[in-house]
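All protein chains but one are shown in place.
Then we have chain A:
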Amino acid sequence: MKKSNLVVILFLIAHIGVIFYIYPLKIMSSIGYGHWLPVLITVSFQLVFLFVYLKGLSYFPNQDLISIFSLERKLLARVLMFPFMIYLFNSLLVVTRAYAEIITIIFLQNTPIWAIDLLIIFIAGYIAIKGFNTILYTALAVFFLFIPIIFFAVVTSFQNAQLLNIFPITPENLTFIYNDQFLISFFAVSPFLFLGFIPSRIDYEPKKIMTAAICLSPVYLLSVYVPILTFGPHTASTFLLPFSTTMDTISIRWLVFDRITIFYMLSIVTFSLIFGALLIWMLSLIIHRLYLPSLRKDWTGILIGALAFACGLILQGFDEIDAVYKFDLPLRVYSLACIPVILLIFGLKKGRKRHEQDSI
């Protein structure tokens, strides 16, 4: 398969993994009914800033975010990338730790949390250390293995849907815009940032990425609306994992397995392993090239994994994971909105310079 298509698959997988896990919960705690409005805002936010990001990158063919920012002075890159790096690390911490917690809630009640956390970080770190190509090909394998399961899960999850539960359809109010929970939900958008780190030897077509992003928008909507159609907004908002609880209500007589939830949940966890691998890989790139060039790249990856594991041990439970999300808020705005805009400004400046040089 062409590498450009692999990048698209990686893009899809990284997003789906995060969307199904955190997105419905956060949207439902930010607004009582009329959930389509926050979903619409998320989707348009993603499309706009993804476009800006891709546009900015297109001014610098064969260069990644780090080298673009270091074009003028390395110090500038170090300053610009520092909050971004902290954000990526927090994402890694949250993804690995929260998924470990969810696994203990759903099917491994008696296994100690550190063992699950270690396993997740170990696998993600291993893939990351092997480099970007490994991430790409793992994504491909995971995609073909698990997308049928996710597809099956989503289709069957309509079994108990009642269309009338969609009402009331007018949004409750507009105060959700500055609600913490709504701002946290933008975490589901963040995986697209990896596009800025793709090595120059791999080509990808920005058009295909945009198409993939448009294809993702119904996924955002489904993840929120399937639980709402099944339980009604008042009930659905009481769950920690609305989508997987909806899966729990499905009974399919001809299926040998009683609980489809476990298959669905494992697929989602695998997808986020890929996202975790991406995060470790991005972090080790940034640290290796900007801050600690003397340290070997794979050792950086191992150190990051160890640090994430150590921090994961310190976090006591969901409340503290939520605190990390909240601490992240300004960093998230910076990484998702400011970084693409700064990149575009760099690009436009370069474009003008070249234009001036041409006219002289």
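Just so it is clear, a contact is a pair of C-beta atoms (placed from the backbone, for glycine too) under 8 Å apart; a residue touches a chain by one contact, two chains touch by 3 or more; residues count from 1.
Simple rule for what comes next: contacts and distances are computed from a predicted model.
Peer 1: I notice the complex is incomplete. Of the names "Ger(X)C family spore germination protein", "CHAD domain-containing protein", "Ferrous iron transport protein A" or "K+/H+ antiporter subunit F", which is the UniProt protein name for the chain that's not shown?
Peer 2: The record names the chain that does not appear here as "Ger(X)C family spore germination protein".
Peer 1: Just one of A:D180, A:E205, A:D248 or A:D298 touches the chain that is missing; which is it?
Peer 2: A:D248
Peer 1: Could you tell me which of A:P148, A:P168 or A:P293 touches the chain that is not displayed?
Peer 2: For the chain that is not drawn, the touching residue is A:P168.
Peer 1: Decide which residue listed in A:L71, A:I86, A:L119 or A:L292 touches the omitted chain of the complex.
Peer 2: The missing chain is touched by A:L119.
Peer 1: From the list A:L71, A:I105 or A:A161, which touches the chain that is not on show?
Peer 2: A:I105
Peer 1: Since one chain has been left out of the picture, which residues of chain A touch it in the full complex?
Peer 2: These residues of chain A touch the chain that is not shown: 33, 105-107, 109-111, 115, 119, 162, 164-165, 167-170, 172, 231-232, 234-235, 238, 245, 248-249, 251, 253, 258-259.
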